[in-house]
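First the structure, in the form of structure tokens, and then the observations on it.
Note that one protein chain is taken out, while the other chains of the complex remain in position.
Chain IDs A and B follow the sequence of writing; residue 1 opens each chain.
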Amino acid sequence: MKKLLVNLLAVSMVFSLAACGGNDSKDKDPVDDTKQEEKETEKETEKETEKETEKETEKETEKETDAEVQNDEGSVFNIYAWNEEFKGFFEEYYEVPEGITVNWIITPSQDGAYQQKLDEALLNQETAADDDKVDLFLAEADYILKYTNSEYTQDVAPLGVTDFSTAYEYTVQAASDDNGVTKGVSFQCCPSALIYRRSIAQDVLGTDDPAEVQEKLDSWDKFEQVAGDAKDKGYLMTASFAETYRAFSNNVTSPWVDEENNLQFDQQILDWIDQTEEFIENDYTLTAGIWDDEKNNQMFEDGKTMCFFGPAWYYNFSMENAMDPEKGSYGDWAIIEGPQAHFWGGTWLLAPAGTDNPTMVADVMNTFINDEDVCSKLVSEQMQFSNNQVVNQKFGEDPEYGNEFLGGQNDTAVFVDLAKNIKFENQTIYDQLLNEGLQTAMQEYFRGSVDKDTALQNFYNYVNETYPAINTPS
Amino acid sequence: MNKLDERKRSGGKGVSYAKWGYIFIAPFFIAYITCTFIPQLLTIYNSFFMNYRDGLTQVGPKFVGLANYVKLFSRDNTGNIGILKYFGNTMILWLMGAIPQIIVALLLAVIFTNYRLRIKGQSFFKAVIYMPNLIMASAFSMLFFTIFSNVGPINQLLQQAGFLDKPFDFFSKTISVRTLIAFMNFLMWFGNTTIVLMAGIMGIDQALFEAAEIDGANALNVFFRVTLPLLTPILVYVIITALIGGLQMFDVPQILTLGQGMPDRTSMTMVMYLNNFLTTSKNYGMAGAVSVVLFIISGLLSLVVYRTLSRQR
Partner (left out) sequence: MTNTTIENNTASEAKSIGVRRFFAYLFLIIITILCLFSFYLLLINATRSNSQLQAGFTLLPGGNFIHNLKNAWNDASINIPRGLVNSFVVAALSAILATYFSALTAYGIHAYQFKLKKAAFTFIMAVMVIPPQVSAVGFVQLMYKLHLTNNFLPLILPGIASPIVFFYMKQYMESVLPLEMVEAARVDGSHEFATFNRIVLPILKPAIAVQMIFSFVASWNNYFIPALLLDKAHMKTVPIMIAQLRSADYSKFDMGKVYMFILLAILPVIVVYIFLSRSIIGGVTAGSVKG
């Protein structure tokens, strides 16, 4: 009993000690954090300066102006994002002015978590302390309208972002409100391609030459026919029921909701459902979601899937398995336009109203669309398709340039062509979660868990809970 | 008797200690009123308003009377009333986990406390059974999700062993998803229950067991005639806590099914449904209405529990 008491005392002491310690750290932490981060960024900048001493001279003038400005602008630069993609490029290519700490607030986008978080921050922007204000935030095409058409973003022209001559028009249009006022820029252009496995195409179509493959896959009819041929040889056409979703949904002729906020299904969406029904029935594809491991595993060398769909960012973001040194399929890929031109995603940098770092906001934006050096590196080092037409053109026309991951194919040349066909229209502020919700509901139908009516009803229920403003058929 | 008691208590000196009773229970009630009761009233108040967010625009609050409740209890196109379905799910998931949990816990408590079995390594076993309770529900569900996914170890194992030629999709069948959730709840909580029951059995006078055995009662008889009746109060505590846990069921199914309650929303619980209104739409009106329904249900259950308890006394 005595021993027990001693033990208990020990436990409670540990608890209470920890509690006191915890209390202290709670009070002190914000400061500690920033200090730590400052230290880290200092280190990083040191490293970067070492690396890039050659360029120092070029940029010195810029830096000086930054240093001057920084006196009356905030010392903390908060960037809201939903993943680390842009963070990587930012840290690699953007030189943060001295004395400014960059703070990344990253929330995953699924289920609207990122939007919720961002909304909360923007709604409190006015009352937030300077160091807590949103200074720059990232947005996707699926919901960018929500922010551009609000008072929570600002015109970037007065800040000094005025040259959009080399940016793709749709990216500027997407970042502009209904009156044509531009609120931000995109650092990438995202025409989406059909990405195929060369070896499988060779087996199924008798060729892996992009031009010839394109000829055999340039319509949905042909695509479906080839899917049958692929199956006969033991292959899958795609690895996710939703793989072709974007190709359809980006070509809709009507938005998700009409003027009275009634939910409506465009013919393209219905076509996607029909096609997927057929694909599932015939085992041309899998019931996995577009981000699932089950699908991604198909990119390993022993994968059996011929086609994937995605823009340039897709290589880095989703094809890690294909690049795996041991079991990957590096170099066994190529891209073509495929059956239907479309775009997918893209990351826009928007300027929030009330930022206390307007100079840096403009500087970041200009760097990623107008600095040819940075844009070139995005293409050559990061396999991106930049939002600078001059740079893209240069790589597209360079006979020496090729992407090793794609067996030496010049993918930039393909994307230059595809980019001409991109239209930004029929978008609503609800698209992200409506697209996610429909895919989730239909997945159950394709897996055979529910019938089609029930799947649609579950989608309506989801819409009712997520967007009370939308009227659904029930 | 009360009077006598009081006189005795005040030590005949006329000093009243009643104020100490109030002082000692005051913190509880202050905390309860500010952290639970006022929010509770706010919640009920909310349920009569249209109040949500559309994009960045706040809609309402606008008084709509019982409209939220009407919406909550109206049938959809497939003839379902959502909230009843989710209440049913919650109860099914709870029973599927709680029944084996209590049976196994009883069995274990009896094994551990039976002096004739003299189980060796008791402290090891006791430590092990409580361990699952220490894993966070979220980590546990994440773990189960990866283990049981189409490309996870269980499917790999079954395929390697030749039982399956194609992965079994655990998340597309109502029965498998519900079983997984129930199994996780069982695994997380049976150790806790065992410990509480063990404490209860050890509180029973050993002489009673010995007497029963001398009278020739066999093990089953001892259990049903002696252990169980004397254990009833503790069992009531166990059932109440399990019921509370059941009504609150959220993180395990939420994380396991990514908030979707798949398939066909058959693993969506009441609190998950409530959560759906609180995330993107910030729909405090509908969320308030769901809360009030949940409140009424738990109120009714607490009435039942209270009746049972007071009959015990």
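The criterion applied here is as follows: a contact is a pair of C-beta atoms (placed from the backbone, for glycine too) under 8 Å apart; a residue touches a chain by one contact, two chains touch by 3 or more.
Please read these numbers as outputs of a predicted model, since none were measured by experiment.
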Options B:Leu66, B:Ile81, B:Leu95 or B:Met202, residue touching the unrepresented chain: B:Met202
Residue among B:Leu93, B:Ile181 or B:Leu243 touching the omitted chain: B:Leu243
Hidden partner chain, residues of chain A it touches: 1, 3-5, 7-8, 10-12, 15-16, 18-19, 22-23, 25-26, 29-30, 33, 82-84, 87, 104-111, 113, 117, 120, 289, 291-293, 296-297, 300, 317-318, 320-321, 324, 326-327
Contacts of chain B with the absent chain, listed as residue ranges: 2, 5-6, 9, 11, 17-25, 27-32, 35-43, 45-46, 104, 107-108, 111, 116-119, 123, 125-147, 151, 153, 156-157, 160, 187, 191-192, 195-196, 198-200, 202-203, 219, 232-234, 236-237, 240-241, 243-244, 247-248, 250-251, 254-255, 258, 271, 274-275, 278, 284, 287-288, 291-292, 294-295, 298-299, 301-303, 305-306, 309, 312
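One rule holds for everything that comes next: only the chains that are shown with their structure count from here on.
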Sites on chain B touched by chain A in the complex: 52-56, 59, 76-78, 80, 82, 149-151, 167, 169, 172-174, 258-260, 262-265, 273, 276-277, 279-281, 283, 286
Chain B-facing residues of chain A, complex: 110-113, 115-116, 119, 122-123, 146-147, 150, 152, 287-288, 292-294, 297, 429, 433, 440, 444, 447-450, 453-454, 457-458, 460-462, 465-469, 473-474
